[in-house]
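Read through the structure below, which is laid out as structure tokens, and then see the notes.
Note that this complex is displayed minus one protein chain, with the remaining chains in position.
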Amino acid sequence: MTMAEAIARFVPDGSTVAIGCALEPLIPFAAGHELIRQRRKDLELVGPISDSLFDEIIGAGCVRRITAAWIGNVSGGLGHCYRRAAEQGIPRSIEVHDHTNFSISMALWAAAWNVPYVPARTLLGSDILRTNPNIKAVDGLVHVNAVRPDVTILHVQRCDEHGRAHAWGPLGISEEAGLAAERVIVSCEELVDEAVTLSDPNRILLPESKVAAVVHEPGGAHPAPVQGFWKRDHALDNAYADESRTPEGYDAWLQRWVHDVPDRKAYMKMVDADSIRITGRRPSEPANFADE
Amino acid sequence: MTMAEAIARFVPDGSTVAIGCALEPLIPFAAGHELIRQRRKDLELVGPISDSLFDEIIGAGCVRRITAAWIGNVSGGLGHCYRRAAEQGIPRSIEVHDHTNFSISMALWAAAWNVPYVPARTLLGSDILRTNPNIKAVDGLVHVNAVRPDVTILHVQRCDEHGRAHAWGPLGISEEAGLAAERVIVSCEELVDEAVTLSDPNRILLPESKVAAVVHEPGGAHPAPVQGFWKRDHALDNAYADESRTPEGYDAWLQRWVHDVPDRKAYMKMVDADSIRITGRRPSEPANFADE
Amino acid sequence: MSDYTEQELMIAVASREIRDGELVFVGMRLPIIAYGVARNTHAPKARGLFEVGLMRDHAATTYLGTMGDPPNVVGALWATRMSNVMALMAQGHVDLGFIGGAEVDRFGNLNTSYVGPPERPRVKLPGSGGGADIAILSKRWVTLMTHERRRLVERVSFVTSPGHGDGSPGWRRRHGLLGGGPAAIITTLCVFRFPSEGGEAYLDSVHPGHTVAEVRESTGWEVKVDADVTETPAPTVNELREIRLRAAAGSR
Partner (left out) sequence: MSDYTEQELMIAVASREIRDGELVFVGMRLPIIAYGVARNTHAPKARGLFEVGLMRDHAATTYLGTMGDPPNVVGALWATRMSNVMALMAQGHVDLGFIGGAEVDRFGNLNTSYVGPPERPRVKLPGSGGGADIAILSKRWVTLMTHERRRLVERVSFVTSPGHGDGSPGWRRRHGLLGGGPAAIITTLCVFRFPSEGGEAYLDSVHPGHTVAEVRESTGWEVKVDADVTETPAPTVNELREIRLRAAAGSR
């Protein structure tokens, strides 16, 4: 399935979308750009720290609510589109449900286990308890209410057509976000035969019954890094931080990098792929799954 | 470190010990037998379903309390030593904190996250709510109180001297039991160089800071299976179920398989290892961890 | 008609409870075999979940002493933590579960914990395992047991895995149990079923060679017999082949 089809079929306007769940690597930028191209409206974005992806989607006016721990540019600091939306309602006002990295994880585990809340030791003494209606202080603890995404979008190194995804490196809250979601969209660097994925069932991130779409999308996380495939494109990430300072700068960026680009294949032709492509080999030591 | 040293140093009388956390495979029988040989007293055993290991340790009189979901012989049904202890106080009476598989996992996650309880949707309408003081019904949910083991004992396929353990196949509650514990003892089929374990940091089960002892103990899970190393020894497991029906039968079993055996190496000479050794190869497809 | 044991009949009947495409929470021993039979006969699209931490499509063909035996891991679709498997069930994704029972009552409540007072039991049974989790969270479940008067009792003395509670309409909903409860009790003599809205078990079919009278007298409660009670269909040649393929090696 193409990314355009996956977003069209599984992410209607108004959806609650968890994306960027590995914090810094494996951020599904291609999926985010497709959300913008299809001009999604009234989305609730759920995540921990999603580099500049949330800022980009907010700037395009697709977002109604943010349920996350941190929104900005990992290298550049402040999220300029986030600021304009929250401070001046440009291009539209957004509702913010502040979380910490720990609390957003607990909110997703609560949804995964289908309980209304999970208690945590964080946020005591923080004013976030005053601004987020879904986190309450209860006798010396906080109760973090469940957050259930309609769809969780993950980018991984490899996946088979049945949705068995292999991801490696730090995973942030990818697992709980996938388990908590109604359905999952997986984009991957390599679409592999099930002989590869089933050779290591412990590395399969989620049950295939959760995965609604698999999109073969090389470079789908750029400029975020993908262990074994892509380094982080610092220059491009920094460029966005600079260009998005003004609405005009952001609009120019959006036109050039999203609206004027039909798909990820075309996008990857615009970047200096050779400078960030990982060509080395550091293979993991195989585990023997033999039964006889 | 030898198993004898690890048990002597890290499992004093009265300890709360989580063991058999993968339910059926990777059960640390060697560690359990060493607990018996060293005549540990007043242990609290924590686990889900631990094949016949808990029954064996109860029969030897080492146990004060059971905090578990199921105690018996996976192939044989009833746990005869467990019955004698609970019904007649032979060789000593034990306290039982009944759990389900789901609730014991939640109890360990609560300890891992250092919260007093985690809510769950299970156990509603069950009389276990009447017999386990650590699980309470609270407005339409149950609160499962934290269970924090003093020590969790795990058997894995391979580990390095620093405690970086690689385990594969189904893992049951191994991860939360290890994270919840004060310290962890790892026994392994293969003691490997850190080049092997660090080649795949995603397969490292627990942070090395939790691991107090690493014991190289081939066959340490027998008669339980170890993916890639040992099939399950059905015959021997069934034999225990039969012999333990009477106190005399159990005592004879104990003498022959535990007290008269100095260590696991000697034990493995007593079993028909060739009939259960896994010799085939089903290597997992490597993941590329390269960064450039 | 080929000869078969009562265990083989129970496995065949259990396998027929699995509908194609369903996600099945598979217990140990008989249900593992029943799942394999269903996959290779009428339910090729069923998937199995194992609380040890596995999801599978096709079943292992060799004998399994436990769900964690190596052949059950080869070809698995997911090897993970038990709590992840339980998460799927808590979300209502498990269509059917199997639970072994020592004692069941007319409302489908199971006791696998204590016969007699918990503080000084006459018989200490192994406990819940995942049984109570399945009983509370799966959409519907089935239990298998040897048909004896001491096992099929008016009311169990201890409810480990709740069925329809006191049998009053909506008991499960009122107590916050998410799943639908017991759908059938498969014994060595017959099959009991439950009204979809819960309540009391009724005799649905009697196994070949047995009678309603025999069922009545080996059951600890006043058996309610369905108007069109039938004879349980015997295992087919296909079913028997699949059963024996899996049972042979290790049945004791």
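The letters A, B and C name the chains in turn, as written, and every chain counts its residues from 1.
Going forward, contacts are C-beta pairs under 8 Å (C-beta built on N, C-alpha and C of every residue); 3 or more make two chains touch, one makes a residue touch a chain.
Predicted, not measured: the structure shown is a model, and the values here were computed from it.
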Review point. Any idea which chains on screen the missing one touches?
Key: A, B
**Study point:** Absent-chain contact - pick from B:L179, B:V215, B:A241 or B:L254
**Key:** B:L179
Review point. Of the residues listed, B:L198, B:A212 or B:M268, which one is in contact with the missing chain?
Key: B:L198
Check your understanding: Where the complex has a chain not shown, which of A:A31, A:A69 or A:V211 is the residue touching it?
Key -> A:A69
Point to revise | Residue, one of A:I36, A:L198 or A:I278, that touches the chain absent here | key: A:I278
Study note, to complete from the structure: Interface residues of chain A toward the undisplayed chain are 22-25, 48-49, 51, 68-72, 74-75, 77-79, 82-83, 85-87, 96, 98-103, 105-106, 109, 120-128, 130-131, 140-141, 168-176, 224-225, 227-228, 231-232, 234, 237-238, 278, 282
Check your understanding: So which bits of chain B touch the chain we can't see?
Key -> 112-115, 162, 164, 175, 179, 198, 201-202, 204, 206-209, 289-292
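Heads up, the rule we're going with is that only the chains that are shown with their structure count from here on.
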Review point. If you average the C-alpha positions per chain, which one ends up nearest the average over all of them?
Key: B
Point to revise | From chain A, the most remote chain by mean C-alpha position | key: C
Study note, to complete from the structure: Here the gap between chain A and chain C, centre to centre from mean Cα coordinates and rounded to Å, is 41
Exercise for review: With chain centres taken as the means of their Cα atoms, state the distance from chain B to chain C in Å.
Suggested key: 27
Point to revise | Where chain A touches two or more other chains at once, by residue number | key: 113-115, 202, 289-292
Check your understanding: Taking each residue of chain C in turn, which ones touch at least two of the other chains?
Key -> 54, 69-70, 73-74, 76, 79-80, 83, 86, 90, 178
